[in-house]
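Every protein chain but one is kept in place in this view of the complex.
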Amino acid sequence: MAILADKTTRVVCQGMTGAEGAYHTAQCIAYGTPVVAGVTPGRGGERVLDRPIFDTVKEAVDETAANTSMIFVPPLQAADAILEAVDSGINTIVCITRGIPAHDMVKVKSIIRGHGVNLIGPNSPGMITSEEFKLGVMPSGIHKKGTIGIVSRADSLTYEAVMQTTQIGLGQTTTVGIGSDSVMGMSFVDVIKLFEQDRRTKGIIMVGEIGGDLEELTAQYIADEVRKPILSYIAGVTAPPGKRMGHVGVIPESGIGSAAFKCAVLAEAGVQIVQSPTELGSRMLEYFEG
Amino acid sequence: MAILADKTTRVVCQGMTGAEGAYHTAQCIAYGTPVVAGVTPGRGGERVLDRPIFDTVKEAVDETAANTSMIFVPPLQAADAILEAVDSGINTIVCITRGIPAHDMVKVKSIIRGHGVNLIGPNSPGMITSEEFKLGVMPSGIHKKGTIGIVSRADSLTYEAVMQTTQIGLGQTTTVGIGSDSVMGMSFVDVIKLFEQDRRTKGIIMVGEIGGDLEELTAQYIADEVRKPILSYIAGVTAPPGKRMGHVGVIPESGIGSAAFKCAVLAEAGVQIVQSPTELGSRMLEYFEG
Amino acid sequence: MNLHEFQAKQLFRAAGIPVPKGEVVDTPSGAVDAARRLGGQQWMVKAQVHAGARTEAGGIRDFNDLEKLHCFAQEMLGERLITAENSPAGQPVNQLLIERPCGVKNCYHLSVMLDPRSGQVVFQGGLSECRDSAELSDQSPGNFFQVEVDPVVGLQPFQSRQLAVELRLDRTIWPPFFEITQALYRLFIAKDLLLIEIGSLVENDHGQMMVLDVRVQVDNNALVRQPELAQWADYRQDENQVLGNGLGFIAMEGDIGCIVNGSGLALATLDIIQLNGGSVANIVEIDNGASTDALANACQLVWDNGRCSCILINIVGGIVRCDKVAAGIIDGIQKYNITCPIVVRMEGTRAEEAKALFIQSDEKIEIVKTLDDAIILLIDTPES
Partner (left out) sequence: MNLHEFQAKQLFRAAGIPVPKGEVVDTPSGAVDAARRLGGQQWMVKAQVHAGARTEAGGIRDFNDLEKLHCFAQEMLGERLITAENSPAGQPVNQLLIERPCGVKNCYHLSVMLDPRSGQVVFQGGLSECRDSAELSDQSPGNFFQVEVDPVVGLQPFQSRQLAVELRLDRTIWPPFFEITQALYRLFIAKDLLLIEIGSLVENDHGQMMVLDVRVQVDNNALVRQPELAQWADYRQDENQVLGNGLGFIAMEGDIGCIVNGSGLALATLDIIQLNGGSVANIVEIDNGASTDALANACQLVWDNGRCSCILINIVGGIVRCDKVAAGIIDGIQKYNITCPIVVRMEGTRAEEAKALFIQSDEKIEIVKTLDDAIILLIDTPES
C-alpha cells in the first residue's frame, strides 16, 4: 500500500445498490479492494455483491469495522451521506458523486473541519494504488505498480498521466483524482504531503488546469516542503484568454487562474512544467535517468 | 497577576455606555484594571470614563490593542457580542449579562469551540485578582491579596468565600465566578487547571451547589490532576429532595445532582468538604497550619 | 416554564405534527359539548396540570358514557391533582382536554432536550409500554438511545434515519417519522424550548404516526422573544417559581423567613439555618432586576400574613447594591406592617450606606456582622 489506505482499510460503499455503485464496486472488489458492506437507507438486510447492506453507516461500522467509504449516492443526498460517514467514524471518504450543490459542500467542509477526515472529491474519479487497491471509477487496466504518485484535478486527464507513466515503465504508487468541483475536500497540498512522506513514491505528477487558484496555492507548499521530483501539466495553456471555457469559466488574460501564471509560479517553486500531456511520462523518465 | 490576566491585558468593555456597564467599569478602573476602550454600536466616537467608544470590537482592537472583553450588553444581544469579541481576536471574555436564552448560548459554545477563548459566564460576577485587577461586579473592598484561588458557580456565595479567606488572613490570588447559568463557558475544571499551574496559588476553594452534574465531572479531574489542597462547599445540603428549589430545579433524592452525591464524589477525589460556608476560611487555615 | 398538554399540542398541530382531535374545556357542560362535537363513542378526558404521572393519580380517564364524563369533569375542575411528580399540595385543575382515543399498534417515546454541558440538542428515544391513556410516567429503564445534534449544524437526515433504525420502526412509517423529527427539531429551535418529551409517539391502526402525550418546557430567558408562549404561563401551577419581577420564591415549612440575593446564597442560608437547628418558612431570592416595588413585594411574600416568626435579610452586594435593597425593604416593612423581629446582614457593594438607611428608618431591625451572629439571634435553641 502507498497512501490513504493500508492493511487495516475496510470499505463501505454508500449507494452500492444503485446501478453505478454496484458496477464500480464490483470492479473495485475484483481489483482486490476489501469492500465489507454497503449502505442504502431502506435496503438494510439485503445482500449485494455478496456483501451485507445496512440502513445506516453506523450499523455498517458497528458490524463490519468499516473505516473508509466510497460514495455513489445522488447529488442532493450526497452531503448528508458524507456527514453520516464522518459522524459514524469513517476517516477516509471518496465521493464520486458529481453535481453536488456548492452550498451543500461548503457546509460539509465547515462541519468536518477539524475532524481529521480525508475527503477525496466530490466529482472525483477516486483513488487507486496500482495493482493493489482501488476506490473509484478509473479503468483498472491502465495502472501498473511503480514509483510515481499522481494527483490530478482534471478528471479524464488523470488517466492520460497514468497511461504515460505505465507506457514508459515507471508505473504508479497511488493515483488520486481530487475532483474538478470548485469546492473540494483534499487539495493538491494534502495529497502531495502524503506522497512526500510515502517511501515508495519517488516522483510526483500533478495535473492541473486553468481557472481557480489551486495550483498557485500549491506552489508555495512545494517550494517549502517537497524534496521529491515533481512534474506538472496545466491543461488549457492554449485556451484563449477572456473566453468562457466550459465549466472553467472565463479565463483571465494574465494573473491568477491563467495557465501562464500557474506555470510560472510552479516553475519558480521547482516544479518541472510540460507543455503537453503526452510529455508527462517521457519527461519524468528523463528526470530519473538524467 | 495570577490567572487569566497579566501585564499585557488590555480590556474593552462591550456595553460600557449603559448604566450598569458604566458604573461597574468605573469600579474596575478604580481598582487598577487597564480598561482601554468601550464598544457600543452607534456610539462610536464618544468618550465615556475618559475612554474612547467604538462601534465595533474590531475597531477597538485595531485602535487600542484590546485583548480582553467584559460584556454588559442586554441578554438578547449578548450572544452576538460574545461572537463579535471572538471574531475580533479577543481571547478572554467575561460575560456579566444574565438572562441569555439557552439556545443562544449553546450556539455560541459550538461556534467558539476550538478557538482557544476563555469565556467566563454568562451570568457571572466576573473575576478579580485581589488588589490588582478586577473584571466584574464583585465588591472590591472585601478582597485581600493572598494565596487562595477561589472558583464558584454560586453567585453571591462567592463573596462569602472571599470574606472568609480575607478575615482569616489567607487572602486570595484570583477569584472566578463561573456563573450560575446551566450553559456556561469555563467550567470548574478549566479554572482549577489554571490555579494548579499558578505559582502564587497555594490552595483552592470551590463553591458549588445542588443540581446539574458539574461538581461530579470536576471530581475525576481533581483526583487525576490536582496536587494543591482543595476545599469545597456545596450549597443546598439541607434542601429537601424532590422539591423545586428556585432556578436549580427539582432536587433528586440521591444520585447525580444531590448535595450528598456531590460531596461524596468530591471527598473521594481528595477534596475537603465543609458543611457550612462559614467554615471555608477556618478549614483552609487548619489545612495550612495542621 | 412548563406548558400545558393542550398548549403543547396546539404548537404541534401548527408545526404539522399529528395529534389526536381534541378540545380544551373549563366547565363540565363544556366537556360534554366538546365530546359531542368530537363525535364517536369513546373519549379521553385529561386533567391539565404541569406534572406527569396523571393517569395513576386519576387525572386521566376514558369514558364511553357522557354522563359519567360529566361527573368526572365536575369532580376534577377546580380541585388540586396530586401526582407522584408534584408537591404534596398538588396543582389546580382548571382545564380538561377532551380527545378522541386512537388505536395503538406500536408505541415509542421520544424526547428532545438541550444538554447544557455538551451544548448539543439531544434526541432520546426508546420503545414504550403503551397504554391507551398514553402518558409517560416512570419509564421502565429500557433501551434508550440518543442522537446528538449540534445546534449550529441542525438535525441532519441521516440522524433521523439513525433514530428510525434504533427504534426499529417499520419502513412504511419512516417517511412520516422523518417529517415528525424534522418538525420537532424546528419547533424546538423556533420556540426556544428546553424539553419536548413525547411519552407516546404511536403508530396507530391505520399505519399513521401520532403524538398522544407530550410535555414541553420553554426557556424562561427566551420568553421576551416568544410573546405568544409567554401569554401561556400558568403561574397557578407552580408554587415555587421565578416570578418574573426579579424575585424567586421557595416555600418551606418552618418559621424563619429569608430575603436573600442569589440562589447560591439562598441555599447556603437554608443550610446554615437548618444545620443550626432552625427551620425556614420560605426564601425570596432577589436579583439585580428587582425594582423597589418588587423588593417591597418580597417583604410581603416572606411575611406571608404573619406566618413567619422572624425574618433574616442576608445580602452580599455585588451587582446588587445593598442600599437599593435596603430602601425597598424598608418600604415593604412599613407598607405591609411587618411586626416580627428582623435581622439584617449586609456586606459588599454599598453595605455601609444600606446599614445607615436601616438605622434611620426607626424600624426594629438588628444589624449583625456575620451569618453566625445572625443565627444566634434567630434561633432560640442553638444547642439542638
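Per-chain numbering from 1; labels A, B and C assigned in written order.
Just so we're on the same page, a residue touches a chain if its C-beta (ideal position, glycine included) is under 8 Å from a C-beta of that chain, and two chains touch if they have at least 3 such contacts.
As the structure is a prediction and not an experimental result, all values here were calculated from the model.
Student: Can you tell me which of C:V153, C:I189, C:A251 or C:C340 touches the chain that was removed from the display?
Tutor: Considering all chains, including the one not shown, the answer is C:V153.
Student: With the missing chain put back, one of A:V73, A:M163, A:L194 or A:M284 would touch it. Which one?
Tutor: Missing-chain contact among the listed residues: A:M163.
Student: Have a look at B:E59, B:D155 or B:E216 and name the one touching the chain we're not showing.
Tutor: Of all options in B:E59, B:D155 or B:E216, contact with the hidden chain holds for B:E59.
Student: Which is it among B:L49, B:L83, B:A223 or B:I273 that touches the chain not included here?
Tutor: In the full complex, the listed residue that touches the missing chain is B:L83.
Student: Can you name the residues of chain C that touch the chain not displayed here?
Tutor: Residues touching the hidden chain, for chain C, are 152-153.
Student: Need a quick check: the contact residues on chain B for the chain that isn't drawn.
Tutor: Per the touch rule, chain B residues meeting the hidden chain are 41-42, 44, 55-59, 77, 80-81, 83-84, 87, 107, 111.
Student: Determine and list the chain A residues touching the chain excluded from the picture.
Tutor: 20, 24, 75-76, 96, 98-103, 105-107, 109-111, 125, 137-139, 141-142, 152-160, 163, 180-184, 207, 209-210, 212-214, 217, 233, 235-240, 243-248, 275-278
By our rule, only the chains that are shown with their structure count from here on.
Student: Taking the touch definition from the header, please name the shape of the chain graph: line, ring, star, complete or other.
Tutor: If you draw each chain as a dot and join those that touch, you get an open line.
Student: Going by average Cα coordinates, which chain is farthest removed from chain C?
Tutor: A
Student: Nearest whole angstrom, what separates the Cα centre of chain A from the Cα centre of chain B?
Tutor: 49
Student: Please work out the Cα centroid separation of chain B and chain C, and write it as a whole number of Å.
Tutor: For chain B versus chain C, the centre distance works out to 28 Å.
Student: Going through chain C residue by residue, note those that touch at least 2 other chains and give them in order.
Tutor: Residues 150, 153 of chain C each touch two or more of the other chains.
Student: Give the residues of chain B that touch two or more other chains, as numbers and ranges in rising order.
Tutor: Nothing qualifies.
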